[in-house]
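Excluded from the complex is one protein chain; the other protein chains are retained at their positions.
Right after this comes chain A.
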């Protein structure tokens, strides 16, 4: 192996490799990431406070940020807030997991079978356009005001998003990968596991993220409409209670909580997963530049 000719090739290659290695851009600093959204939130709060001080509307219609905060703190002191948040989050989380369990196989089957796709595809995209709140009345008639109603509405909202995301991901798998997979000996299930699903992962994760957003919205719609003592108290019921008692500060507070939970789950769970998947697939802008 120590032929001078060979050695020359090795060094030539090493030179080419080191000249051509891709350089990844440095990560953005935490400050650069956090500062702009914080400034935006502060601006919204300041505008709100300004309108409140200017007295454009009476206090009971437009309470100030401080009143909303106190009202939430009071409710939290009575334990109402925490149990509402916990009830809603656990319902939303469980409903989402069941939606994933249903939407994933559905997406694979519809994405891979032409016949089933022609039949079911339009229904799935249609369902995605239907606001899931529309399912609440029939679900209440059929199942009564029960947890079953709430989970039905969550599933009908989230399953189409998850399935459609996976279908889009499968559609974008380059045919070359499937060809390579077949040449490597991946057929049937092993082709699905080793080629198809990993290649479709970016679309699937986007679908999961949207599925969570739909699950959370559907849950709120269901909780606001379907309230009963037996059902337990969620954030939607907290909103409804605010409406019944004409308590605008509590209503604003509950909306703020709904937003915080929705955004929080997105930022803490889905955003990191999505970043990792995109980076591992070489799809982030940082790696391209």
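Convention: a contact is a pair of C-beta atoms (placed from the backbone, for glycine too) under 8 Å apart; a residue touches a chain by one contact, two chains touch by 3 or more; residues count from 1.
Methods note: contacts and distances are computed from a predicted model.
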Choosing from "Purine hydroxylase delta subunit apoprotein", "NitT/TauT family transport system ATP-binding protein", "Carbohydrate ABC transporter membrane protein 1 (CUT1 family)" or "Hydantoinase/oxoprolinase", the absent chain's UniProt record names it "NitT/TauT family transport system ATP-binding protein"
Sole contact to the chain not displayed, among A:186, A:221 or A:235
A:186
The one residue from A:70, A:117 or A:194 touching the chain left out of view is A:194
By the contact criterion defined above, which parts of chain A meet the unshown chain? Give residue numbers in ascending order.
5-6, 9-10, 12-14, 16-17, 20-22, 24, 176-177, 179-180, 182-186, 190, 194-195, 198-199, 201, 280-282, 287
